[in-house]
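As you look at this complex, bear in mind that one protein chain is not there, while each of the others sits in place.
First chain written, first letter: the chains are A and B, and each begins at residue 1.
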Amino acid sequence: MLLIPCPYCGERAELEFRYGGEAHFRRPDNHLEASDESWANYLFMRKNPKGWHRERWMHIAGCKRWFYVVRHTVTHRIAAAYKVGDPWPDLPA
Amino acid sequence: MTQDFRLAKGGRVDRDKPLRFLFDGVAYDGLAGDTLASALLANGIHLVARSFKYHRPRGIFGLGLEEPNALVETGIGAAVEPNARATAVELADGLIANSQNNWPSLRFDIGAASDLLSPLFSAGFYYKTFMGPAGAWKFYEWLIRRAAGVGRAPDLPDPDRYEHSYAHTDVLVIGAGPAGLSAALSAGRAGARVLLVDDQVEPGGQLLNTSYTVNGRPAIDWVAEATAELDRLPDARRFARTVAFGAYDHGYVACVERAVPVTQGHVRWRERIWHVRATEIVLAAGAIERPIIFDGNDRPGTMLASAARGYANRYGVASGRRAVVFANNDDAYRSALDLAEAGVEVAAIVDLRPDPSGTLPALAREKGIRVLSGHAVVGTRGRARLKAVEAAPIDDASRRQVIECDLLAVSGGWNPALHLYAHAGGKAAYAKALAAFVPGTPADRMSIVGSAAGEFTLARCLADGSRAGAEAARRAGFTASQPSLVLDADEPEADARIGPTVAPSRGGKRFVDLHNDVTEADLRLAVREGYRSVEHAKRYTTWGMGPDQGKTGNILGLSVLSDALGQEVPQVGTTTFRPPYHPVSFGALAGRDTGDLVVPLRKTPMDSWHEKQGALFEPVGQWRRAKAYPKPGESMHHAAEREVKAARESVGLFDASTLGKIDIRGPGAAALIDRVYCNAFASLKPGNARYGLMLGEDGMLKDDGVTARLGPDHFHMTTTTGGAASVYVWIEDWLQTEWLDLEVYLTSVTEQWAVATLSGPKARQVLGPLTDVDLAAGAFPFMAFREGRVAGLPARIFRVSFSGDLSYEINVPARHGLALWEALMESGRPHGITPYGTEALHILRAEKGYIVVGHETDGTITPYDLGYGAMVAKKKDYLGRRSLTRSGMTGPDRKHLVGLLTKDPARVLPMGAQIVERPSEVRPLPMIGHVTSSYMSPTMKRGIAMALVKNGRERMGQTVYLPMLDGPTVAAEIVSHVFYDPENQRRDG
Partner (left out) sequence: MKRYSFVQLLRNAIGFGEGWQEAWRSPEPKPSYDVVIVGGGGHGLATAYYLAKLHGIRNVAVLEKGWLGGGNTGRNTTVVRSNYLWDESAAIYEHSLKLWESLSQDLNYNVMFSQRNLVMLAHTEHELNEASRRVHANRLNGIDAEIWSREKTLAFIPILNGSMDIRYPVMGASAQPRAGIARHDAVAWGFARGADALGVDIIQNCEVIGVRRDGTRIVGLDTTRGAIDAKKVAFVAAGHSSVLAALAGFRLPIESHPLQAMVSEPIKPVLDTVVMSGTVHAYVSQSDKGELVMGAGIDAFNSYAQRGSLPILEEIASAMIELFPIVSRLKILRSWGGIVDICPDASPIIGKTPVDGLFINCGWGTGGFKATPGSGWVLADTIANDRPHKLAEPFALERFSSGRLIDEHGAAAVAH
């Protein structure tokens, strides 16, 4: 069970959170005019990296805020957690 | 029985507390402080088990959790525990234990015939035969399964209880041996919260089993003092009888504690899981002695040298009268010396090394023990008990000598117990000098000390433990200065060299994995057949996959593979340790989450009323909902029929409290709602409500429900019962991460409001006398919302309908739910008010053609498919809009919601029945749709069904066919799915 550093509440056990998958993928601009392919890219295609991953979590059993975490998908180490609108911290080397 | 092998003195058993126990029906005596194994040995019992594959006689081999042989069944009836390690079962008065995997008896086991056929049963033999004729595997498998398994499962539910507890600590120390104890003490002195866990009954680790001294006194005295000091520290805790079985992410360690055995009655809990979250972990789990591979190395009477020494020192038990020690290292001499000290005659030390010459061999020789250097044990004699060993020079097997003995103590060196280090992501490195794996790469938040780190001298264990404890405390933020632990361990210098772990062979049975009966020959065969990867060899032979998980056989197998492959051990690789370190019961892992508590049970505020009425309940997610209220002698279906009739003809009352409810407020509330529903909401006026369709970004219907505008910036949204949580999270997601322009606040209020739905033509008459709200159709029309009082309670009333008749949904604060319900029932009595359950609800809504998300939708259905195209907004943007114009979202392949009527009105189509254009026996037969809802309609007095059918709206009036699972195909006509009051006169009036 991960220990997730909620930027609002501090470190809490994973069971207090809900996972939201990859962070920062964007709807295409003018999405109603976007091609089927670029819409599919937004809807379904994911980086799914083996390594550092920017991802979304919601502290559902706490402050109910969505925020971002930089986590390694092999070691599960968490390098940073940041709020919506914060500058993105760099990925560790 | 007398304890013939109990030594006259010594040991940590309580000689004033005799305990009586049964093994295989025979009564024996032991002492308080014994394990089942030590008590059996005290009575001279070595043969306790039959092996898994060949049913060979097996004795007690180890001292603790590493035991591969002595698996027994304890308890009787419902309290049976199969595969208990005799070496880890605390003796209690009246303990009942039985041997396993034998018939008719342990001594005469028919299954042992398989031993004779063992050349046929070589590694992987089953992959090479039993293949024909086709389908014959079923028979072979039946045969093989006769021999499967070791212990028996109980045949009754478990009478005991299990607990889960949580602990947070700055420093977790695993293992209370010299390294762990000193680590805990120094971390505690630094001011850190310390938790020390150990699987034994008392702290001390190997110091309990050995005869070391610290500062000139018996080491066990130091253990007592250190423990006492630790116990005085305010923030230090010790858990005995507690196995740390898994290290997980971010300092999370799972432990299982077993209860102190009781003689009478039940323990309060049998086992307890500790979920420990530690800032720092000190792993001081010690080391496990490994055996040596030689011919006949499984004869009862053969055991680890450290075990023989432990039984003598800790339990005051001689594991034999006359011992041979077979060694490849100096530590084994300590075992020999301790055995001699305890009065066991040590006939010889057979040492694989050509020149054992250090202090310890010299001491042994001084004591008059014969040392056969450069020799190996090349065979054992006896059947169910060792009678003698054969020893010979390594280079000349012909010069064999027979040494009579009843105990063979084997020591092939020590393996650090790095299991939890591996769980935490550490990669071990091979230390050739030790012939063992030691910590390599760092593991998250974990330091490893003592013999777990490959440090085998007591002085180093004490010093390293002390330093590691202080450092862990410092990393956790505790820097208090402390007196350093000054300890002087007096121990003869040991020669660190380790000899080979494989003795030369003559061709007998040479076991690598005692539990799974894997031999050296099996591993060599695997290599010869190309299963060279260590994982292939493991899986092909099942080496290391038994209940002991290779705790003693792991390195032995790697040595064999190394030799067979001509590679060094590090090149051979190693298998991965996975949790649990030691098997954990299902009961412990489940804790209290069983029976009624397996999943939280959610009840509505009116639940007690339903229960009193004898309602039939059904689970809906975590909720339980009243399905129907049958009267005595009435079936569920008859009850539902009666309830439907009441709701159509007079008035019914339904508990809708489980509906998801979200309170939405703020200046951006209207805009938010307009974005999440695909139909228009901006035009909704305060005081009105609207049915909304919510799509996922993929354009598929996600949820539906009525949302009312309570004020300009205030909405009350309802969702499906099952969708409440996910809709809430999803809207918050958009609000918080994408729509930062909107100021809106969402509150989940599902459990804050109780909801009672009055439905039927008399609804107005029932509600009227109870409320100050004007219910006149003109004043309070369909899809309006009013706030007022009902039965004196503050209430929100929604005039919405899921039945198709006049209907009021009355919301009151949850604590008033029951009062509201009772008031409505009372007010409705003159009108024959009838409570109705979910079954009637479904019939009512199906008659009216209303959809239920999850019935009429399955994640692949758009609003257009459901015929709601006219509702979908054309001008505004909303979630999922772009997806609706993808190429696959239109065309004749889309399924449409339609109604189905069978020719025979009494026929009720099965739910889920598939629809075809033409009946045929051909398979596969193309399907064009399926029945989504189907009921006998009391109102229409016939069977009705809703269905999703390809291009269904273009098929109105056509006949389609539904092949039945048994019985003839049924024909049905495609009709509108609105069966009841298509003009909405009854609903809106």
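Assorted remarks:
Heads up, the rule we're going with is that a residue touches a chain if its C-beta (ideal position, glycine included) is under 8 Å from a C-beta of that chain, and two chains touch if they have at least 3 such contacts.
Keep in mind the model is a prediction, meaning the values are calculated, not measured.
Which of B:108, B:125 or B:745 touches the hidden chain is settled by the complete complex: it is B:125. Contact with the chain that does not appear here is found for just one residue of B:341, B:563 or B:618, B:618. Residue in contact with the omitted chain (choice from B:22, B:150 or B:431): B:150. The chain not shown here touches chain B at positions 52, 79-83, 119-120, 122, 125-132, 134, 137-138, 141, 144-145, 148-158, 160, 164, 246, 248-249, 252, 254, 273, 275, 423, 425, 521, 525, 528-533, 535-536, 539-540, 542, 545-547, 549, 578-580, 583-591, 593-596, 598-599, 601, 618-620, 698-699, 854-855, 858-860, 883, 886-889, 910-914, 916, 923-927, 930-931, 963, 965.
Residue positions on chain A in contact with the hidden chain: 1-2, 14-15, 18-19, 21-22, 36-37, 39-41, 43-50, 53, 55, 71, 73-76, in rising order.
To be clear about the criterion, only the chains that are shown with their structure count from here on.
In whole angstrom, the spacing between the mean C-alpha positions of chain A and chain B is 27. Those residues of chain B whose C-beta lies close enough to touch chain A in the complex are 248-252, 277, 425, 444, 697-698, 729, 732-733, 736-738, 740, 877, 881-883, 886-887. Interface residues of chain A, counted against chain B in their complex, comprise 1-3, 13, 18, 20, 27, 31-32, 34, 36, 39, 43, 56, 58, 60, 64-66, 75-78, 84-85.
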